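As you look at this complex, bear in mind that one protein chain is not there, while each of the others sits in place.
Let's turn to chain A:
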């Protein structure tokens, strides 16, 4: 179900930050991608009508919880892959019931994509393009998981006692 949009289409995306550095977005969603403006977290007031917001590592994703119903896209930025705060942000949003698009943007590497899928990301805007075959291989690599997360995978303890 990987839907790789091409960079030409992305160039029309008004989001000012992702466009120049982003080669392609990988999506695991069937709905139409949100095409409107993505506002910075600091500008996302409770009275804003924005349907998309960007969360940087230091932003408190939980502050978005009262507004999830009107959000269609939440973009979580990864300025450096080593900064793992975005993983918690994603899982918090999914645990709070967010079902819209959750995008990991920035320093997103193929070796992290499996973990990112597990915490709830369903689209990716890597700064450097990823080879879709490598992505597919990385996602298929591990046959089981040891713990619950934001995905549907049953941990091995559930399989053992299912």
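Heads up, the rule we're going with is that a contact is a pair of C-beta atoms (placed from the backbone, for glycine too) under 8 Å apart; a residue touches a chain by one contact, two chains touch by 3 or more; residues count from 1.
We take it that contacts and distances are computed from a predicted model.
Looking at the choices "NAD(P) transhydrogenase subunit beta", "Multicopper oxidase CueO", "Spore germination protein B1" or "Nitrite/sulfite reductase", the name in the UniProt record of the chain not drawn here is "Nitrite/sulfite reductase". Although one chain is not drawn, the whole complex shows that of A:29, A:72 or A:85 it is A:85 that touches it. Looking at chain A, the residues touching the absent chain are 57, 81-85, 87-89, 91, 95, 111-112, 114-116, 118-119, 141-149, 155-157, 159-161.
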